[in-house]
Every structure is written in structure tokens, then in C-alpha cells.
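Every protein chain of the complex appears in place save one, which is left out.
Per-chain numbering from 1; labels A, B, C and D assigned in written order.
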Amino acid sequence: MDNNVRVIETKNLRKEFNVKVKRDDSKVKEVATLKAVDGINIYVNQGETLGVVGESGCGKTTTAKLLLGLHTPTGGKILLGDNDISHLTKKEMKHFRRRAQMIFQDPYESLNPRFKIKDTIMEPLEIHGIGINKEERYQMAKKILEESGLKPADQFMERFPHEMSGGQRQRVAIARALVLSPDFIIADEPVSMLDVSIRAGILKLLRNMITTRNLAGIIISHDISLIRYISDRTAVMYLGKVVEQGNTEEIIEKRYHPYTEALLEAAPNPDPELKFSLKKITGEAPNPVDLPTGCRFHPRCPKCMDICKRMEPREVDMGNGHRVLCHLYSEDGE
Amino acid sequence: MKNLVKLFRKNKTGVAGLIIFVFFILVAIFANQIAPYDPMEIQFFQDGNVKRLLPPSSEHLLGTTYMGRDVFSQMVIGSRVAVLVGVISAICVAFIGTNIGLIAGYFGGKVDRVLMGIVDVMYGLPFLPFALILVSVLGPGVQNVILAIVLITWRNSSRVIRSQVLSLKNRTFIEAAKLSGASDRRILYKHIAPNVIPISLIYVSTSMAAAIMTESSISFLGLGDPIQVSWGRILFTCYSSQAMFKAPWWILPPGIAITLLVLSGYLMGRAFEEIANPKLRER
Amino acid sequence: GPKKEPEALVENTEVTENLDPADKVPAINFWIQSQTKDPLRYESALMMAEEWKKLGFEIELETREWATMSAEGMKAHEHDMFICKWGGKPERVDPYHWLYSMHHSVNASEGGYNVAGYINPDYDALADEFATNLDLDARKAAAFEMQSILASDVPQPPMFKLQLKNAYNKAKFTNITPGVGLGVYSFWNFMNITPLTEDKILTLGQTTDIQLLNPLATKTGQDIYMLKNIYDPLVRLDVDGNVVKWLAEDINEIDGTHIEVTIRDDFKFHDGEPLTVEDVKFTFDFAKEVNSPTYASHVRIIESVEITGENTVLFTLTDTYAPFLSNTLSQCLILPEHIWSQVYEEKGAEGALTWENSNPIGSGPFVFEYWRPNEEFSLTTNKDYFMQPKIDGILRIPFSQQLGLVQALITEEIDLTSNNMKPIDIEEVEKNENVEIIELVDEGSYILHLNLRKEPFDDVTIRRALTLGIPRQKIISVVFDGGALKTFSMVPESNTFWYNPDVEKLDYDLEAARQELKDAGFRWDGEGKLYYPENYTPQMLYSE
Amino acid sequence: MALLDLKNLSIEYKLSDGKLKAVDDVSLTIDNGDILGLVGESGCGKSTLIKGIINLLPSNGKVTEGEVVFNDEVLNKLSVEDMRKKRWKEISLITQSAMNSLNPVYKVGKQIIEPMIEHDKTPKDEAMKKAEQLFELVGLEKGRLQDYPHQYSGGMKQRAIIAMSLALDPKLIIADEPTTALDVIVQSQILERINMLLNQYDGSMILVTHDISVVAQTCTKVAVMYGGKIIEYGDVNQVLKRPNHPYTMGLKNAFPSLVGDKKELISIEGTPPDLSKEIIGCRFAERCPFVQGKCRKGEIKKTSVKNGYFYCARAEERDELMKQADIPSTWESN
Partner (left out) sequence: MRLSKYILKRLVLAFLTLMILVSIVFFMFRVIPGDPVSMFIDSGLDQESQELMLKLYGLDKSLPEQYFIYMKGLFQGDLGNSFTYGKPVLDVIGERFLNTIVLTTTSLIIAYSIAISVGSFLAWHRNSRIDIIGTILALVVRCAPVFWTGMILLSIFAFNLGWLPLGGMVTSGTNFTSFFDKVFSIDFLKHLILPATASALYSMATPTLMMRTSMLEVVKEDYIELAYAKGIPDKKVRRKHAMRTALLPVVTMFAVAAGLAIGGSVLTETVFRWPGMGREIVLAVGSRDYPMAQGAFLFIGFATIMFNLLADILYAYLDPRVSLD
């Protein structure tokens, strides 16, 4: 296993949405620009999992969709191997589809309610003309379902999604994502809608699939404690920016960025003896339409300095690929 | 589909609507066999006098008109126009509306703006007056009435279908299909369309009701085809002859029939609405 | 069962085998009118079609709205056949309209009154004689001859005349004097009707309202009837349609194209200004000047109007026009120059035509008081008039529907109506025994318009067969509820002077029709459909 | 004397084709100052139970057995009007998803003073003053009282509802999943606020959640609910440190933790029982790795422990089971 083959990498990736917002008491909406993803640089290597954490609305899903070509970037590059995939023709796009797949958050939403399970799984094969006939595709679908833990597969092939539990559906979703043998997959909050008692099963399955098939994986979650269990590397996002990224255990241990620290401290622990001791991080994340000046975390930052209000920080490498976006660590900081 | 049938069967009023509808369809199909007389034939007594305004009797189940025509036969034959207008316009409206809604909603952008611009203008059109002018332009006749109805009413369904498509196209299973490499066409017609069918069906049923109502209104205003017997025209004839006040057997049946058939459309529409919108189901 | 296919009377016809399909008499496209305007025409058409099918004609019924039918048929002459009802109007008492306008070949082109496209040089000669000869007897002779020709040639057979039933309150008014063409709304009735009670205002009920009071641009009969009470023409037609001098004191027909008229000097406009020859000359000049659509057909013939004396004017015509007095002078109402010239100055020609004339000033026996659209129209008696009506004024009320009007008769809210009372109305009206029904024969008639420009109507046998196939009696009793008369001549029977009682009467007789067809060599196939004779050549007379 | 005493409470819903026993023979006591955490998977009957307490069940729901004793009064025997007077005054209920609990067409302030006016006939301006104090207490600016709910963020709405629940100084506050929809940071802020307030008031609380981490951080007592029954009940430390019921054991190991070694997470495969069908024996049997024949027979006896109880057929072997439960492979599906 070669850990250093980059499968996918972004360079200053940006995505802006034009949204209609309502300000003050006005009854009429205005058009504004929302910087959902604002210049991020992340990468994933073969056989490796990158965890992406952050609060709701920080741009995790947007990043995922950018990587998969579901959104067109406003700026920056996405490199799959050596190819920039940010602007593909229709045909190239279809080809690209085989290489990148996604698992969505809501297992109740991600399967077409009017498709049987077999239809759902066989559809990608049919579109890409894989397998010589229906029968062969059926067998392929059966195999991948069993691999995904739905045994015996025959029992599930003819079912409709509403006849299955959430965990089972999520397995179907994984099977569908993998049936095309992609190079990398992204799982966007794959377990947040599921009961805690069955989460581990799904996560393990994902992890196994990534390692055994030697894929590049990105797993998105808002729960940092969960990320710890599945990802090799972690990127912490805040309002469209990756504020800290690096080896997962190292991030948990070192927690350079004040936001990472807050996130880690706020996470509750199942052990009643370890009550949380929240450093005073105040308020909530601001509306991404009205971003604060300078460092976008500064209004909530307990360690906020003057410069933070004026200037956007630059990324600083703390060694071992651990990078932080904070004035505390930049040379021009103090 | 099986689900649909099952859900429909659970809906008592929906089934009632279906029964009424099927009843009228059967009447329309076998109209010639059921109607005892030619609806336009003037009936005479032995002595050569016209059977004007006879109350119901065993010979004339619903009595006769001022011109001595058999009301029952007119009712039976008239069902053909109602059913024809209803069914054909409903299908056309749903077909056009659904497709326009699908296309506008799915492709968005300029296509959407143009199509919805047209719809907006259409919404400014006062329905009945415009239908009147259209029929005037096209000339009286069932096919023209249908055309007029279709030309105007597709606006309703297309707008709703569009908004439905807008929300559907952001549903994750559509994104998943996109990720599988599915083409726009495939997504539109294999993934999205089946999901708007219940809504289309609402419009099939309610457009049917609306079309029947419109046809009878246009006929009532005297712009229907006078050669074709229709319920609206029976009422028109009844209204224009001073006799309407004296012959309840003449005035009541067409109204009741229109009401029932229109009602059947709405009842079925409601059933589909409940299927399309599970939130309503518990009611 | 209802599947009643129109059975052609195969039993009575000889069937010819192996007919050439090309010989088949083309199907006839019968425009029937949607019921909105006049259900009677529609019902009649259905019954006629039934009978014609029995003769072997193929009839396709096609529905038109009245406006469409009028434009495409009456005006553009694109029809096969349709039914129209022509109104009886006082200026049609002289049968110029019926006999000349409607049948002379000069009127056969698009827009002309010869809707049928009837072209008959013999007839044209008679018509010219009728139009230009000033000798009444000569004209009458021509008219009789023309009626005979039309009744046998049937280019557009007249079929029915309505028997109008009007109602008035006999307890309140007496001395009803219906006039030809106008019935109870004739000028003479308003002059003669006599109140029996203290209520001396005659209240009229009608289901339509007055539309426009501008005599130059009005187009509906109702408006004109009322304007005739406010304004005066030079001559008026009496109850029988004869010309009587009115504003004119003396008329000197110098020759066919020169007529000198002396006017009375005791006429005053309602604003006190005297009516002079200047006003007379002005009226005719003005109508031409502004292109008044209402006056146009009357003043077209006039070349000039000159004032030749204190009270005399000389009309010079472009051509001899026999009905000049009865059609032109009786219809042109004299307008006050001092008012209309001012309007002209301010608004120009078009402005004068679209001017509302909301307070019409005339010289007639009744003075305009007020008009509130949809509510009331009121006239009072002109106390200065040389001849005094017996009533103090006229109040005209528009009703929204016949039934309302009927009830107003019963409650004595109205005294008189010219609306036709149907049997079902009469049943109601009889609730008040003061309401009296008067019967009148409508001067207008229902005419079946054929188009002689097209096959098969170019063939006189076909036309006669069709005419013989009209079940007149049945239609009258079923459709008209008995309220109509058969008519065979273009000139109404009631017009005793002009009517020729001896015309051929092609009344319903299928046997005769079949016989005539057979005699002419027409043939029938096994289904009873009609075929042309062998080697038949069309007889198109018409060419534009 | 307990503040609230639930005695053998059972609640059923009438369905179009039968019935659904959502709460089955539940007994609990809450004393002054207690914070009870009610945990369980989705659909296990948590919300039903608390609605049963203040008689707020939907029209097809009914308490079929048992009593709710509050301050020596049997609540489920009270008339509708008497019950109404108790609501909010003595027990306030923060319903699930505060996001939608505020009426969108009224200003928040108006909604907060509504119960004060209704129950205590407090004059409006006085009530408004109180509302301002409450807002301060939960960390909201008082100016925001004049805003409409849609102008609030999720966290702010939650705070506003908490402020509202305190309006009449109730003896018991019931909060149904008050933080589920929120981000961790906001969640920790709010939980802290609740803790602080309860300390000040000496009030009692029932906190409904599916997250035992939250319970561990906030509560003094915990009741673990499964399939309509409370299968284990006791002090937080006791239950979470040394669980007695296999389900609790599993659940504890299913939660990721940021602290300590990275243990393998376990997953309890399978789905909870269908409550509309009759259940014989232990309702966890289907998913329990320790299931034996006796688990599926007859009624499972209640085993009382200090300050609590649990229901397990293999109660005596609990130490042995716990050891096994800590080994992940135990939970892997057969």
C-alpha cells in the first residue's frame, strides 16, 4: 500500500452562491453573495481517510459536492491525479463519475422511493454499460450487497426502500457507491441520522471498504469524537475555510487553533466523571453572508488579538503536514 | 404503482369519486343503447301536437323540453360530451403541464424564465372571458372548446409540477443518480417524472373537473356546439326558454349530473393529493 | 332507439344502378346559427335539413355565430345556405329594398344586398324600370312581374313572417294605431294614442336600451324610432306607408332628377330657433360632408341641394330614383344647423359622428327630457307643435329580461310594449285582464339564402326542390308555436299596394319536389342520394 | 416525599388496525433537585412518556394503566381544566424541536409572557420585565424579545424556550431533546446554562435525549428506555459506569469518546421491536448477544438495585456479561 499517492487534491477551491437574503425589517429580499467554500486546500491519498469536521453551515457538504462535480467551483482547482476536473465536458464528466462516488447523510432521502433495491444498484452499471447483460449486472449487484453486509442479498434485491431500516438503507447506499469501483468516495455525515447503537457498524463497513479496496475516502461529520474513530487525517472547517488540518490524533492532542480547541472541549463524553469544562467561547457562528472582517473566527475567539480583526490569517505549517490558519502561529502575528 | 392502487383503495371518498366517474363513462359508452329516443327528435302526440313540457312519466323518464324533446335521452347523450371533454382535456393538460413543469423546473435558467414568464402572463388572463373569445375565434364545436380549455389550463399544473421538480431535483436520490452518471433525460423521465405522477394525477382529475365545468359554462353562454347535445346546452336551452321555472324536471338533471361528474374529479383529485402528500393522509 | 339515421325515402324513388360518383349532387353546407341570437332559426334549420335529406340531399350542418355568419355570408357571400331574418322597416314599404337591392345583379358583388348572387337580365330590366319610372302604375306592374319571377326562380325563398303579439293596457290607453313597419312604436301611434286616466305619460317597456342619440351615426331601429319623435323629416309615411307631407308644405317633382320642396314656416327647434331652409340644406350637405353612415344610403343619390326661395329648396339627383320621397326624404331627419355646425367646427367630421348628442334638440312633437342609461328615457310633449299628441310624454324603460317586462305589464308599471309576446308570456299576462294583446304581422321575413354562385344552387330545379322541401306548416306550429305566417313573395302580404297575390306558392310538397327533380332527369342511388342528370352542365350565371 | 412518582404507567396509541403500546409499565420517581436523563433509541416511547405525565397525548393516545402522582396529586385523574392550570405553572414541558415550537406569527416576547398573563394574570408590562430578566438569564439580549422567531438562530430559539419554561418558576421542567438539532458548541453552552439554572432554582428536571454523553454530562439520574419499557434505571454514575443491562452495556460502548485510548466502537445490530405487536419475554432479546432461552419466555422480573432497578433475565450473571460486553467481537453479528 503506497500511502503517498494523491488521489484528489484541491487548490484554493472556492464556491460562492448567490442567495436572496432578507435584512432588518425589510419585506423584500436582496441578492447577496454567500461564500460557502472560501479557498480551501485539502488532499487525500490512496487508502487513506480524511475526516472533515465543523459546525453546521461551514461548507462541508459544499466541499463534497465540489469534489464530485455536483457544483461548479467559483475558483480554484480540483486535481484528480493530474487532471483538473473543475470544468469537464459532458462526456468527460460521465467518465469521471465512475471514479468518484458519494454516500449521503439521509438514508431515507438518498434512495429513489420508486426504485427497487436491485434497480438502484444496477442503474449505474447500466448507465456505464458495465456487465454484458442484465443477469450479469444482477449478479454484480448481489455480490456488492453481500459485501455491504446485507446477507442473503436475494432477500433484499426485490425490496423497496421503505421496507428497510435506516441502517440497511445506508448499506444499500454504500453498495451503490462502490458498485462502479470508484477511486475515491465521500461520505457526508453517513451516520448522523442513525441510532447510536448501529452507527459503528456502518462506519466499520466504510472503513473496511476504503482500506481493502485501497480507495481515497473523505468522511464528513460535525462530531469530532466520531471522526477520531475513522479518519487518518482531519480537516477542521469554519465558515468556508479549513482552519486546521493534519493527522487526527495529533490534532486532538495539540489542538492549535482556538476553534479546534472549542470543538474538542464542547464534545460531551459518555463518562459521567469527566464533566466538560468549557472555556468561554461565546455566541454562534455568524451568517456566512455577512462574514466578519479579518479572521472569521475572531468575534468568538477567546484569544482574539488586534490583528485578527483586521487581517485574514495565512496558513502555517506546524510540521508533519499539520497546518493551521491562525495569527497566533504566523510570523507576522506577534 | 401497486402502492398507489392500494392507497387509493383506502380512500373512501376517492373510491366514491371513481365509481361516479366510471358510471358516467359507462353511460357515455352505451349512450346509444340507453337513450330511448333521438335526443334532438321532436316528440309528437298522436294528434300531431308537440309534446311540450311534459312532466316525467314512464314514457319520458325525465319529461320533455319546450320543443318536445326527451330530457332523459338528452341527458344520456349529453354525457358523451362531458366525458369526452373532461377526459381529453385532462389528459392534454396533464401532459403539457407536466412536461413544461418538468423542463422548466429541471433545466432552470433561461428556459425556466421564459416558460414561467408565459405562465405568468397566462395567469393574468381571466379564464372564462378568455375561453369565450377563444371559442369565438375558433368557432363553436367540442374540439374547439377542448382546445380553449387546454390552452388556458395547462398553466396551473405546470406551475405546481415545476415547484415540485425544483424540490425533487435537490433531493439526494437525484444527486445520487447524477453521481451514477445518469443523463438529464434519464433523471428527468426515470427518476423525477415517476415522483410527480401523483401530482400529475391530481391535475388529471381536477383538470377534468374544471374542463367539464368550463364546457358547460361555455355551452350555457350559448357558445357550445348546438348540434351536439351537452348538459350545459340543455341548461342554456332551458334558461333561454321562459319555461325554466315551470319545468324542474328539465332544469334539475343536467345540473345534478354536472355536479356529480365534477365532484368525481375532485374526489379522485383529493385521493391523489393524499397519496402525493403523506402529511394529509391521516385525515 | 336514438340512432335515427335520416331515412331517405327510398320506397318512393326509382333507384338507378351504377351511378357515376362524379354526378352526385354535392353536399350542402347549411350554416346554422348558434342559439344565442334567435333559436327559431336554429330549430327551423334542423327541421328543414331533415326534410331535404328525404329528397336525397346531403346536408352538413355547421354552426356559426351570428356575427360570423353575417360577415361571411351576408357580406362576403361565401355561404352555401343560411337563414336570415330581414327586418320590416317603413322605408321598405316601397319594395325597392326587397325587389331591387336584393335581386338586381348590380348588387351581387361582395358586400352587396344581392346575397344570393341572382343574375337574371330579364329581371334586371324590370328592376330598372321599377326603380326609375315615376309612374306608380308602371312601377306596380313591374313589381308584380318581378315577384312572380322570384317566386318561381326562388333564388332566396322567403319563408315566414312573424305574427307579432304586442300588449298594452287597455284600461289606461286607447286608440292604438300601429303603423306599417314600426308596429306600435310608429310615430302615428304616439300621436294618436289616447289616455283614459289622469296618467297621461305613456310608459313603454322594452328589453333593450337606447344606444346612441346621434342621428348621423345610430344604427339600431330602437334609436331611430325615438329620434323620429324628436326630429322631423320632410315627409312621413302614414300608417299604410303612403307619403304624407310633413315639414314639407309642397313638393314639386319637376322631373326624375329635380324635386323642389317648400317647407312650412311654423316649425321651431326645441331651443326656440326657427327651422329654416338653411337647416334643410345644411342637413343634407352635412350628412354627405361628414360621411354619415346612417344617412349615406339615402343621400347618395342627391347631387346637390340648393336654396331657391325663402322657403324652398331644390334637390338635384344624379339619377332618377322613384322612391326618393318614401325612402330618402322620409328617413332624413332635419338637424339644427346652429348646433351641428358648431360641433363640426369643434370636433371635425369624425367628431360630429361620434358626438354623443346627449341632449338632442330637434323640432318634433316630443322634446327630449333625459336619458339615464339602463334606467329611463323620457320625452315630453312639445307644446308649440302644430299638431298635439294626446299624451303628455313618453317614458321608455329598458328591462333586463322578457319575464320582467311581462310582470311589469301585469303590475301596470308599463302601458305598452313592442316586444313579441310568446304563448308562454301570454299565459302569464292574462293574469291582468286590463292587458290587451294586439296582433300585427311583422313586415320582415325569414329568408333562406342560397348561394347561386355555387353548385348545386345554380340549378333552378334544385332550388325549387329545396323550397318545396321546407315544411312550413310544421315549422310554424312546432317552432313558432303558431305565431307566424307562410310567405311566398318578397313583398309582405300586409303591404297591400305592392303585394302580388298571384305568385306561385311553392309550399311543402315532397312528392312534387321529387317529381320535378325526376322530370329534370335527376337520379337517385340505392341509398336514396341525389345525382345530377346525365351530361349535366352547370348553369353558372354569376361571374365577378 | 417524591416530587413526581410514576406508578406502573402504560400508554397506548390507537391505530387504524390495532393498537401500539408505546409505554409499558413504567415506574419512576423524581425528587426535588433531581435531573433525570431519559435515554433511548428513536421511537422507544420517550416523548410519549413525558406527554403522558402532563396529559398532552394526541387524541389517539391514552393512559391505559397506572398513575402519575405529582405532589401527592394524581394527575391523570384531574379534570381537563384542573390539569390545564397545572401545566407550565408547576410542570413546564419543552417539546421536541424547539425550532418549530415558537409560533411564527407572534413576536417571541409576546409568546413568553403569554403563560404569565394566562395563569397569574400578571400585568403586561410587569410580565415583559420578567421576560427581560429571563432573557438575561439564558444569555439573550432583551432587545430580541421584539423579534419574530424566524429571526432567531436555532440556538437562540432553544434559549428562548428555556427562558419561557422558567417563566412561572415551575417545580419540574421536562425538556424533550432540547439540543439534538444543535451544534456541539451551542449544545454545550445550553446544557451548561441549564445546569447553572437548575442549581440556582433547586428545580427538578427530566431531560429526554438519545445521547448518553449528554446525560453523563448533565444528569444525576438516568432511565434507559427500550421498546416502551425502562429497562434500567439508577444514578448516573452507577448506570453508566457499571451498567446492569446488556443494552446499556452496548450503548455505552457504542459512543465514541475523545478522551483516553481509541477503543473499538461496537454496534448493536438489528432494529428495535415493533411496538404494535405483542412482545413476549425480553424485548431486547432479538439484538442481545447474551440471549438465552429463558429470555424469550414469560415476564422478565425486575431486579432492584440501590436507587434503581433493571430488567434482565440473566441478572445474576451481570458481572460476567459486562466483561464480555467490553470485547467488541461479542457484538459482531452471529
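Quick note on the criterion: a residue touches a chain if its C-beta (ideal position, glycine included) is under 8 Å from a C-beta of that chain, and two chains touch if they have at least 3 such contacts.
Predicted model, so just to flag it, every value in this text is computed and none were measured.
Chemist: I'd like to know which visible chains would be in contact with the absent chain if the whole complex were considered.
Modeler: Over the full assembly, the chain not pictured touches A, B, C, D.
Chemist: Given that one chain is not shown, which residue among B:141, B:181 or B:254 touches it?
Modeler: Considering the complete complex, B:254 is the one touching the chain left out.
Chemist: Specify the residue from the set B:132, B:147, B:166 or B:227 that touches the hidden chain.
Modeler: Of these options, the touching residue for the absent chain is B:132.
Chemist: Which residue, C:171, C:212 or C:314, contacts the hidden chain when the whole complex is considered?
Modeler: For the chain that is not drawn, the touching residue is C:212.
Chemist: Would you indicate which residue among C:16, C:29, C:68 or C:477 is in contact with the undisplayed chain?
Modeler: Only one of C:16, C:29, C:68 or C:477 touches the chain omitted from view, namely C:68.
Chemist: Even though one chain is hidden, which residues of chain C still touch it in the full complex?
Modeler: Where chain C meets the chain not shown: residues 36-37, 65-72, 74-75, 84-87, 89, 91-92, 97, 101, 111-113, 203, 205, 211-212, 214, 217-221, 291-294, 296-297, 300, 350, 353-354, 356, 372, 374-376, 395, 397-401, 403-404, 407-408, 413-414.
Chemist: Where does chain B touch the missing chain, residue by residue?
Modeler: Interface with the chain not displayed, on the chain B side: 13, 120-121, 123-130, 132-134, 136-137, 209, 213, 216-217, 220-221, 232, 235, 238-239, 244-245, 248, 251-252, 254-255, 258-260, 262-263, 266-267, 270, 279-280, 283.
Chemist: Footprint of the hidden chain on chain D, which residues?
Modeler: Against the left-out chain, chain D lists 54, 56, 84-89, 92-93, 95-97, 100-105, 114-115, 118-119, 148, 150, 161, 164.
Keep in mind that, in the parts below, only the chains that are shown with their structure count from here on.
Chemist: If you average the CA atoms of chain A and of chain D, how far apart do the two points sit, in angstrom?
Modeler: That gives a centre separation of 32 Å.
Chemist: Could you give the separation in Å between the centres of chain B and chain D, each centre being the mean of its C-alpha atoms?
Modeler: 53
Chemist: What whole-number Å value describes the gap between the mean CA coordinates of chain A and chain B?
Modeler: 50
Chemist: When you check chain B against every other chain, which residues touch at least two of them?
Modeler: As it turns out, chain B has no residue touching two or more other chains.
Chemist: Could you check chain D for residues that touch two or more other chains and list them?
Modeler: Within chain D, no residue contacts more than one other chain.
Chemist: May I ask you to sort the chain touch graph into line, ring, star, complete or other?
Modeler: Graph shape here is a line: each chain touches the next, no loop.
Chemist: Please list each pair of chains that are touching.
Modeler: A-B, A-D, B-C
Chemist: So in the complex, the part of chain A that touches chain D is made up of which residues?
Modeler: Per the touch definition, chain A meets chain D at residues 55-56, 165, 167, 195-204, 222-226, 228-229, 249, 252, 262-276, 278, 281, 284-285.
Chemist: So in the complex, the part of chain A that touches chain B is made up of which residues?
Modeler: 65, 68, 70, 93-94, 97-98, 100-102, 104-106, 109-114, 123-124, 127-128, 173, 176-177, 180
Chemist: Can you check the complex and tell me which residues of chain B touch chain A?
Modeler: 171-173, 175-183, 186, 191, 194-195
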